[in-house]
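All protein chains of the complex are present and in place, except for one that has been dropped.
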Amino acid sequence: MGQTRDIGGKKMSKNLKSEEILKYFKDEFKTKIKEGKIYKRVAGSKKNEKLGIWLKIDRTIFKDFIKHLCALQFPHLSVVSGNDLGETIELIYHFTLNSGKRMKEIELNVSVDLPKSKPEIETVCDFIPGALVTEREKQEMLGVKVIDIPDTRKLFLPDDIPDNVYPWRRDKTGPEKYYKNLHEVKK
Amino acid sequence: MGFSMLGQVFAQMFKKPWTNKFPAKYQPSNTTKYLAKVAEGKAKINPPIEIPKGFRGKIKYDKDKCIGCKLCIKVCPTDAIEFKPEEKKIKIYLSRCCFCSQCNDICPTKCLSMGDEFLLADSDPYSKDLIVE
Amino acid sequence: MAKGLTKSFKKALWVYHCNSGSCNGCDIEIIAALCPRYDVERFGIKLVGSPRHADALLVTGPVTRQQADRVKRIYEQMPDPKAVICVGNCGNTGDVFYESYNLVGPIDQIIPVDVHVIGCPPRPEAIINAVAKAWVKLETLEAKK
Partner (left out) sequence: MKAKSTTKTSYHIPIGPIHPALKEPVHFEFEIDGERIVDVDVKLGHVHRGIEWAGSRRNPIQILYLAERICGICSYCHPIAFSLAVEGIADIEIPERAEYLRVIQGELERICSHMLWAGVAAHEIGFDSVLYITWEMRERALDLTEYLTGNRVTKAITMIGGVRRDITKDMIPRIQKDLKYLKDNFEKLRHIYLDDKTFKLRSKDCGILTNEEAVKLCAVGPTTRASGVKKDVRVDTSYFAYGDLDIDYMTPDVLTGEVNGDVYDRIVVRLLEVKQSIELIEQCLDKMPKGDIVAEPKVAKLLAQLKKVEGEGIGRHEAPRGEVVHYVKLTGEEHPYTWKVRAPTYNNILPWIPMLKGEQIADIPIVAASTDPCMSCTNRVGIIKDGNKNELTKEQLHQLSIQKTRRLMK
């Protein structure tokens, strides 16, 4: 039962460079990549670098983007985070690439803007099954509809909180109705 | 394979127990009487494990030094500090405190410090003993 | 606490530990109190797996919406007489979690609490001290009877 096979075979062992990744996607999707920048942080006495990329992409190419990314190298999806920006809801997919190589890892943060009137996004569970937990969380916390998600149930919120309350939103669908200050109970 | 734990178990039989017998070795038949005895000096309470230097226990407040700048209220993560506007002094609820000592760090006059006392329990979380003024 | 109090109650207190949404800090300190260094078993205190066997309830945490009903049910399942000890400041007053949309605590809003242990988390000795306080409280109740 000694499964030591790497998924993606040789691709996993390929060492990607941050500039290469950025160039690859810019060539592939051209103007649909709205923003792309590389950031660096140094740490320790030896001042070794840590690299990362911020990408802002159009939501029409989202699924295609994930497909290309998985073909480039199977990424580790850390988490999907989200912001309520008023008119739009921003989802940020935090990936890491190049795991398993000493100080070569690259953080890849892909942000997608969704209009608040129709906050819908395709699921990535068919490529990365591990995304299920975080996608379910986005559904209930931000009210984003994830299309074709294998499991639509609630994850964190209790059943007695109605479906149209989304705790991370900053408008009237926020959780203020349920707010309780425990210190006000007794003084 | 084998039972590698056995040797340890036998070795333990000849070791002194590591237990710190706080506050007494066994439960006294009447705790109230036992405590009265302790107060008279007839019995002794085994001390708890020694606390190191810099331990964060019950907060101490030097009221005279306080200038009422409210910086501690600004950084308190638990909203444990209340400002008394008429006196321009503060009031700390110990039952809200998280013992992080952040208020000690920010205090410009160093009127707050962490004490050694940590055996705190009461039937009312807002009782007088648990408010530092 | 006073209901159905018998003389034998305070000897060999069996406790049930219930977590109502705490951060685990208090829970590991409770287990540390049961381990060799503090060894509360020398007082006959034992952690049991069912509230129906328990004399005392150790509650931690600020009570989340989902757990409120369960805490209440656990309390009701315990046979009389019973004592409730609330461990840690988040159960006492809310502590750092004082404002939230998913909390209904503090614990004394849900079930009657006899002793509050102060600390975040309290040291194991503070928990032992609280148990001693509970004994004293029981003895005063007994004397009144």
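The chains carry the letters A, B and C, assigned in the order they are written, with residues numbered from 1 in each.
Simple rule for what comes next: contacts are C-beta pairs under 8 Å (C-beta built on N, C-alpha and C of every residue); 3 or more make two chains touch, one makes a residue touch a chain.
Bear in mind that the values here come from a model prediction, so they are computed numbers and not experimental data.
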Open item on the list: Among the chains you can see, which ones touch the chain that has been omitted?
Closed with: A, B, C
Task: Residue numbers in chain B that touch the chain omitted from display - done: 1-5, 8-9, 18, 51-52, 54-56, 71, 74-78, 98-102, 105-106, 114
Open item on the list: I need the residue numbers on chain A that touch the omitted chain, in ascending order.
Closed with: 1-7, 39, 41-46, 48-50, 52, 74, 76-79, 81-83, 92, 94, 96, 98-105, 107, 109, 128-134, 153-158, 167-168, 175
TODO: Kindly note down the residues of chain C that lie in touch with the hidden chain.
DONE: 17-19, 21-29, 31-32, 35-37, 48-50, 60-62, 64, 66-67, 70, 90, 95-97, 99-103, 120-121, 123
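Methods note: only the chains that are shown with their structure count from here on.
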- [ ] For the chain pair with the highest number of C-beta contact pairs, give its two chain identifiers.
- [x] B-C
Open item on the list: Report the chain whose CA-based centre is farthest from the CA-based centre of chain C.
Closed with: A
TODO: Could you put a whole-Å number on the gap between the CA centroids of chain A and chain B?
DONE: 43
Task: Cα-centroid distance, chain B relative to chain C, in whole angstrom - done: 18
Open item on the list: Could you pull out the residues of chain B that touch at least 2 other chains?
Closed with: 79, 96, 125-126
Task: chain C residues counted as touching two or more neighbouring chains - done: 93-94, 98, 106
Task: Touching residues on chain A, where the partner in the complex is chain C - done: 157-158, 160-161, 167, 175-183, 185
TODO: Could you pull out which chain B residues touch chain C in their complex?
DONE: 17-23, 25-27, 30-32, 35, 48-49, 77-79, 93-99, 118-126, 130
TODO: Note which residues of chain C are touching chain A in the complex, please.
DONE: 62, 64-66, 93-94, 97-106, 109
